[in-house]
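Below you will find the structure I want to go over with you.
Excluded from the complex is one protein chain; the other protein chains are retained at their positions.
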Amino acid sequence: MRFSGFRVLKEGLTGNKGWTPHWRDPEPKSEYDIVIIGGGGHGLSTAYYLAKEHGLTNIAVLEKGYIGGGNIGRNTTIVRANYFLQGNSEFYSHSLKLWEGLEEDLNYNVMHSQRGIINLFHSDGQRDAAARRGNMMISQGDDAILLGRDELREMLPYLNYDDLRFPLYGGLYHPRGGTARHDAVAWGYARGADQRGVDLIQNCEVTGIDIENGVVRGVQTSRGAIRAKKVAMVVAGRSGQVAAMAGMRLPIESHVLQAFVTEGLKPCIDHVVTFGMGHFYISQSDKGGLVFGGDLDFYASYAARGNLPTVESVMEAGMALMPMIGKARVLRSWGGIMDMTPDGSPIIDKTGVEGLYLNCGWNYGGFKAVPGSGNVFAHLIATGRYHENATGLRLDRFRTGRGIIDEEGKGSQHNLH
Amino acid sequence: MRVAGKGLIDRTETVPFVFDGVSYNGFRGDTLASALLANDVRLMGRSFKYHRPRGVLTAGSEEPNALVTVGEGGAQEPNMRATMQEIYPGLAARSQNRWPSLGFDLMGINDLGAPFLGAGFYYKTFMWPKAFWEKVYEPIIRRAAGLGGLSGQDNTDKYESAYAFCDLLVIGAGPAGLMAALVAARAGADVILADENARMGGRLLAETYEVDGKPGHVWADEVLAELRGMDNVRLMTRTTVAGAYDQGTYAALERVLHHTDRRPNGAPLETYWRIVAKRSVLAAGALERPVAFRDNDRPGIMTAGAVRTYLNRWGVSPGRNVTIFGNTDDIHRTARDLLEAGVHVAAVIDSRHDAPLSDDYQVLRGAQVCGSAGRKGLESITVRRASGEEKIHTDCLAMTGGWNPSVHLTCHMNGRPTWQRDIAAFVPRPDAVPGMETAGACNGSFSTDACLREGIAAAEAALDDLGMKAPKTTVPQAEDTPYEIAQLWAVPGKGRAWLDFQNDVTVKDVKQAATENFRSVEHMKRYTTQGMATDQGKNSNVAALAVLADATGRGISETGTTTFRPPYSPMAIAALGAGAEGAGFKPQRFTTSHKAAVARNAPMVEAGLWYRPSYFPQAGETTWRQSCDREVNMVRQAVGICDVSPLGKIDIQGPDAGAFLDFVYTNMFSTLKVGRARYGLMLREDGFVMDDGTTARLGETHYVMTTTTAGAGDVMKHLEFVHQGLRPDLDVSFTSVTEQWAQFAVAGPKSRELLNDLLDMQLDDESWPFMACGPVSVLGVAGRLFRISFSGEHAYEIAVPARYGASLYDILTKRAEVLGGGLYGMEALGVLRIEKGFITHSEIHGRTTAYDIGMGRMVSQKKDCIGKTMSQREGLEEPGRERLVGLKPIGESKQLLAGAHLYKEEAEPVRTNDQGYLTSVGYSPTLETMLGLGFLADGPDRYGEVVKMVDHLRGVTTLCEVVNPVFFDPDGGRVRG
Amino acid sequence: MRITCPHCGERDRREFYYRGAAVDLDRPAPDAGAEAWDNFVYLRENPAGVTRELWYHEGGCGAWIVVTRNTVTHEIQGSQLASEVNA
Partner (left out) sequence: MDNLIAKSPCDGLLPLTVGTVTLSEEDAGEVHSLAPFKGQDKALSEAMKTAHGMAFPAANRATGKAGARAVWFGPAQAMLMGPAPDAALADHAAIVDQSDAWAIVRLEGDAAEAVLARLVPLDLRVAQFKRGHTARSLLFHMTASITRVGENAFQIMVFRSMAESLVHDLKRAMEGVAARG
């Protein structure tokens, strides 16, 4: 079924009786060409692009819970391409371009809203770092504008210009940055993959990866064994456990990142605003809730929930930066499990096992990467070669020291990125 | 309608208030909702999507409909629950999400478009044409967003946060909570009893139960009086325990002043509490659920429990001609209470075929309400029986679909409640929150007797865990009516039957979601927005789940639940972030010279929580550059003074101090002579540069290390880690002395002349050569002197105990000025160090190695040190790495910009041609040109080459010559001279 | 969250700085080889369950401690001074 305004009108006039499932619930077959472990955003988009761009459709996506139940359903929905190191820059740029055609491509309104992102800076040194970043963004073909204090004040009059502890010097404005409706992205890719013949298998937990003589043969699951020529692990948040089934140890530590949404409010924040000195970022959803977050809780965790010190420091940053949000009430808080890597950048690579591929280490930047990640990962799986925009996301960069992509400059401690 | 002789309000005190510009009177003790109902106002809000007219559904914090805005300007509070907002003289509230008025809302037109606005409609449309989303569709959708609004002004109220500790936290002060608190308190435990309401007692205030032969509220007051008299008990009213966290930590919000317009100086409107409790008892009660039937959302339709609460607690009947509908005996209790109060009961519709009959009112057994009518308030209902449908005139329908135990807090640590079929509700799983017992209605035990018993049992269990002896407690006498329920979620039929009232989610929406394969409960929730409104599904989740289970042919427990997450009730950002406004956000650190610098009009800049002067403007100077140039020249030609106290200083002592330093620095310190200082480079274990600074040896076993300002804390942490974690065998200790000493740079050719006037001895090159250090007497005060330089000039740093800092700064300034020098700030300091090619964190930004910054040879090959092995990885020493160089403009453009990137002269300035970037720039008055430091691929091999600096952001392109980063005095003659 | 410092007893988590897995205490010899160093600096067991990790009582007494903690439930099973591990 094709979605359109006309279809909504027609169904509305005929009692909304004609809607059909967005995807099937097939039984798993005993063998596939490719098994993708993980039915989150990255796994679904990988399946979608394998089918769409490489004509491969004998694919199963195995999801232990429900489609889109991982971090794609529990993030703060920010989409941007504002990185400054080689390796990241071209990759996220590629991803943003895919975002920009996503609704038409998927025939699904994911509400990608390019409302602009502003990263604030508070000193000459921070302005220099922002300039380095902005210049890289432009040289990559993306957009960036360096705002001075007065221009910032015009755009964001509600910030605290009077007595902010770290005075506002300006901001790096990324007009093409913005937000999207997170769940819809998962559903759109799921529907697109399903329509092209991919089997989405929910409630199917992988319990083992079969490897013979260094070659992958298939997986064991809670719904039986499935043979496969290629297996892709796309399970950020659980990467360590799944990789361990293949005997691998990863440069990843899992951490909890909390996020918050307030009660619905009339529109008051039109952009995504990032306050680095306070580790705080905020936007307002189309439904009216202020969606915001901050730093990790900083301790390793698989609990998908956090504790109060981080809650408070996020709220404190909000109060410091924009006191007008004080009366907004936090409706819900939640936590996601983050694959934290030692340089804060992701890993998309082959492994030491033939036919076994790895996509992990999204830190807390995985949402915006969903189209790009699936796209380049599909390319790698289908062709065996790195996509031109993903040559730097290698697993061995830590061992060799070659091409470490440490945007924060914090080094090997996983939770500092 | 106010009912005579009922309610726990103070009828002697009339309270005037305003709603939507109309003045009303209520009584002291009323909520806005009870007072409006007393004034026969039923319409209190509009729903989110369809702008349907709505009245109160409940009498508690879970209210989804009656949300109002209170206050004006910076004190404006959106989305206040009329059911919780106590009235006070002068209270002015207004309705929300309507235009132009609550009675006539143009957006009500959405309701007519409902067939096209069902579940998930927006995912399927607004995609064409592409450009219309941001420009047309999204702005329209956004305008419709939200219920209330923020004022846009800075919050004018004060908030505070606080900590509390106790042996036992009791959450909820109904019969179970009161009993638990009483038992634990009598045993001597430190008890905190917290309740969301203004008055403690829970349902005892809302029902006509007796306890120990007294009215329930009287019994509650007696218990509270006893508790109030004990100094091991803290009673916290208007306090919502909102979240359960690890190791017995709970978040709670106390609404301190919302019930009054008094704002004493400094008084908090709200206090956010973190309560640390060794044990807790959850006695949060239960929430009644509505029944879904066609048009079940009209003002006048509310839960039966709410009707009894308004009647018994506030002496208000929400209607004059009431009908009652439901599936438990509660409906009969409601009928009896109303009749006793003299309110007419038109009919009682009991869905159970075996329902009890009554002589006092008409009971329609096995019947269901299947529709309602009335434009802005209920006028009639339609009842379906086996015999057919029948219309009954009524202005209030009290409905009940049973009760949901308030399990929310037990879910906060990922506990999933279990389905208990006999009460058709979810109950907490035991030990879902470590240390928490559950008691009473939140446990699925609904009779008063069960609540009292479980309260006692929970307290006894907690006391046992605490190692305390429980006193012997007799259970007070109370009703023990069995709870009999026939499941009833949604009455079949046409039309729209509301589940989530605020978000306008209907039974049809849930069924459509199931049809579209959003069968997982999480999918259904996210697709329909069911349970995502301000009540977080407290009123609707279980019914929606039951509808989904039915639509997908599964049982309820198999279908599963969504998760309740903190907070239980929404909490203001201002409360959770209390104290962070303005200067409170992070500590401010002031040097002893701060006031003097400010007095000289120096703009202060922030650096690692410290404030430092940027430059010192003098008469006639109109730009910062003029001041900066003068200050640089002053240091190069005479003498300059700069407060360097914010640099980290760590005192390191012990027999193994030298060996320890050899391990944390790349270079040797055990060989340093006493009375000498040395520059040191410190790596992280991954081989990248961590920090740098000068370390001086004051004695055989005594060093003092200098760190960068920003790195001081991290370096201390690192030293402690290396010592405690890796080398506990070494006898060494560290003490921060950053704050002990006020330290000033005295830099320039006349620095020695200046100091010789202040010290009790004469400095010369022999006794105080470059890098010498030692104790001195400064105007009779014991201080320290270091002959070190960050400017390349003959320079010293002089330190005195901080109490003398301000005084010494004044004296140094005065004397420097006499010598043709004076103060210099961070701008000049920056230029001076760039001229010399000295690095700061702009260069050691965490991604550079010793090799990259030209200090590869400082990594001693004679010993191991932190970071050494990893710094020698193949990828970190191979050709192509970006390494430190100096850059000088040589073309037409003379401008350099930090953050600009470097390209080959002829190359297009795109990423794939990127060769490096500039980290620091400054105008050198000494060399009369801009100078830059930067990183360039294979930079040191390219001295003399011309490269192109491009700054896309600011539109600047400059050709630069690649040079050695030491621009000025490369042999260092000045620093030694 | 509350963490037990062997010196100070149970304290609020906000007083502590988290570093990572206690593998950081097992520093290889300089010549142990690339694999050993990769294991030490970068690779992690990262269990969903009980783990040993390093915390610093930064807003407290300054002790580095090894905490045994469950990453799924956040239950803390014990803590020990880091200085005793390599003593």
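Order as written gives the chain letters A, B and C; numbering starts at 1 within each chain.
By our rule, contacts are C-beta pairs under 8 Å (C-beta built on N, C-alpha and C of every residue); 3 or more make two chains touch, one makes a residue touch a chain.
Computed from a prediction, not measured in an experiment: that's the story for all the values here.
Although one chain is omitted from the display, it touches the following shown chains in the full assembly: B, C. Taking the complete complex into account, B:806 is the one of B:117, B:141 or B:806 that touches the chain left out. Within the full complex, the residue among B:21, B:129, B:264 or B:879 touching the omitted chain is B:264.
Screening B:493, B:584 or B:875 for touch with the missing chain picks out B:584.
Remark: the residues of subunit C touching the chain excluded from display are 7-9, 11-12, 14-15, 57-63, 81, 83.
Contact residues of subunit B toward the unshown chain are 158, 160-165, 190, 256, 264-268, 271, 274, 276, 579, 583-584, 586-592, 610, 651, 653-655, 702, 731, 733, 735-741, 758, 778-781, 800-808, 811.
Methods note: only the chains that are shown with their structure count from here on.
Mean C-alpha position of subunit B lies 26 Å from that of subunit C.
Residue positions 303, 307, 342, 399, 412 of subunit A are each in touch with at least two other chains. In subunit B, the residues that touch at least two other chains are 245-246, 249, 274, 413, 685-686, 870, 873.
Taken together, the subunit A residues at the contact with subunit C in this complex read 238, 240-241, 249-254, 298-303, 307, 309, 342, 398-399, 412-415. The residues of subunit B lying in touch with subunit C in their complex are 163, 245-249, 274, 276, 413, 434, 685-686, 717, 720-721, 723-729, 864, 868-870, 873.
The part of subunit C that touches subunit B in the complex is made up of residues 1-2, 10, 12-13, 17, 19, 24-25, 27-28, 30, 34, 37, 41-42, 54, 56, 58, 62-64, 73-76, 81-87.
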